[in-house]
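Here's the structure, in structure tokens; my notes come after.
A single protein chain has been removed from this complex, and every other one stays in its place.
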Amino acid sequence: MPEGISRQGVGDTGILSRNDFPSLFSALKGRGYRVVGPTVRDGAIVYGDLEGDADLPVGWTDRQEAGRYRLERRGDDALFGYNVGPHSWKKYLFPPHERLWTAHRKEESFEVTIEPNEAPPFAFLGVRACEVAAIEVQDRVFLGKYPDPGYRARRGRSLVIGVACGQAGATCFCTSMGTGPGLSEGYDLGITEILSPGPHRFLVRVGSPRGAELASDLPLTPAVTADHGRGKEIIERTAASMGRSMTTDGLRELMVDNLAHPRWEIVARRCLSCANCTLACPTCFCSTNEEMTALDATSAERWRRWDSCFNLGFTELHSAKVRSSGMSRYRQWLTHKLGTWHDQFGVSGCVGCGRCITWCPVGIDLTEEVAAIREPQGARPPPGGLA
Amino acid sequence: MRASARPAAPALFTDHPFLHGFDPGFLSEIGEGAEDRSWEPGEFLLREGAEADWFHLLLHGKVALELEAYEKPRLTIQTLGPGDVLGWSWLVPPHHWQLDARAVKPTRTLSLRAEVLRRVLERRPADAYRFLLRLLPVIATRVQNARLQILDVHGV
Partner (left out) sequence: MSMASDPLGPTGGESSPPGAFAPVPCVVVRRSVESSDTVTLALRPADGGDFPPFSAGQFNMLYRFGVGEVAVSLSGDPAAAGERVHTVRAAGKVSSAIVGVSVGDVLGVRGPFGAGWPIDETEGRDVVVVVGGLGIAPVRPALYELLRQRDRFGRLEVIYGARTPADILYYAELQRWRSRHDLRFQTTVDAAGRDWYGDVGLVTDRIPDLRFDPTQTVAFLCGPEVMMRRSAQSLEARGLRSDAIFVSMERNMKCALGQCGHCQFGASFICRDGPVLCYADVKPRWNVREL
């Protein structure tokens, strides 16, 4: 392995050439990580296991709009020239379906074994700034007063390799939410892909002691002023081209003080209660419990499965549905995400990734809904083509 | 009426909160023929379907309002105590009681004659309005309670 800068510290930077990029994979695998990251599958960029850089969406980009997502060729060989897809890293840290514990019958009693977490640690490759923020939002959910053993084990051992966005999607608004597009913290290694001028290369920044260890395995060359300048430029250009924006001043109050706003009924006419937004959202954490019992009744398992506040039976009081109208379920989702989340976890539940806009089958756009609620009532006609 | 009865002493009219604050002249008019009655436990103060010719104001004791559904056991839907008033059917044509009221403890009532009440209320609209403002919350509360009983909130 070629020697780069001998020893890296937090905050140090270096340049990894495109040709040397595979060394990142070998370093990660050498340290026992299971490398997961973006890859093309079924016409979308999703997160999956990566064997090498060929598994990355090389030369692909995504074109997104409300209710629309298409892959296109870029015309270059960028490794990270796209934005976020339908998946998020929560599928690894908070799996969609997870066994929590198993109870075995033992004479008249039973014995409970919490699901062991001995799987190899993940290396998340290509975590966008908004997604780093989303992981930190979920940390507050799962690592609070009652740390979730599985989440804690996976999160504690995972390595986060962040990537600054070189372009913004049409549904992106991370600048509004203060989460991107540049990486600020919460990553082990941060990468900015530089396509030009000069050779295709990566500006690498060390974000943690573990990142420093990893960096010591990489053939990094010193980053010069021009590299830093170009990296800064890329982020500034991305920040200036956000497809969406949302005014966040007083957003929590706007949500909790407008529970009777007529807009909820208007958006509810379009909402299908399909739960796509909550599944695509990188911070939505709602789940339900399932009991699985062996046919011979000698063992029983507790499983946790993603649930959604859009499901009719989500909140019940005895067998009555508390939120029986679609209006109340959409209102619950948005007022929680942008409002009461602050009360519960001290942050917004929205990181501005735009997934809920793109993956909504009818193209409901939360930035538009927030703007409508912010308008003085009666000042704005309902958007055409509704109802 | 089998209950022991005697003419109501004027002092009784100041004992019951329902009558507090009314014009003495008005009280004296509606008190014409009023009786001070005592009821033994088990005795009915009123029976469903009977003519509503008295308005009873409870001074002591306890009275159960009962519904007779012949295919079901008799059901007590409310108990009343001192300070409560018994019914409004005497004011609503055709002036027939809509349920039974049975004393469950030794009970004493100030009983006003419905016929006198109706006549006086007709003639003194200002006092009648104040009188109805007293009676209406009693009716409203019982209607609201009946709604909650329909919900059977404890049964879920």
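Order of writing sets the labels: A and B. Residues in every chain begin at 1.
By our rule, a residue touches a chain if its C-beta (ideal position, glycine included) is under 8 Å from a C-beta of that chain, and two chains touch if they have at least 3 such contacts.
Fair warning: this is a prediction, and the values are worked out from it, not measured in the lab.
**Student:** Using the document's definition of touch, tell me which of A:Arg155, A:Arg201 or A:Arg263 contacts the absent chain.
**Tutor:** Of the listed residues, the one touching the omitted chain is A:Arg155.
**Student:** Which of A:Ser184, A:Thr221, A:Thr248 or A:Ser328 touches the chain that is not shown?
**Tutor:** A:Ser328
**Student:** May I ask which residue of A:Val46, A:Leu71 or A:Cys286 touches the chain that does not appear here?
**Tutor:** Answering carefully, the residue with contact to the hidden chain is A:Cys286.
**Student:** Could you please point out the subunit B residues that touch the chain left off the display?
**Tutor:** 62, 64-66, 73-79, 81, 104, 141, 145, 148-149, 151-156
**Student:** At which residues does subunit A meet the chain that is not included here?
**Tutor:** 31-32, 100-101, 103, 105, 108-112, 114, 121, 139, 141-149, 152, 155-157, 188, 208-210, 212-213, 256, 259-260, 285-289, 291, 293, 297, 300, 302, 304, 307, 309, 314-319, 322-325, 327-328, 332, 336, 339-340, 343-344
Simple rule for what comes next: only the chains that are shown with their structure count from here on.
**Student:** Could you state the distance in Å from the CA-based centre of subunit A to that of subunit B?
**Tutor:** The computed centroid separation for subunit A versus subunit B comes out at 68 Å.
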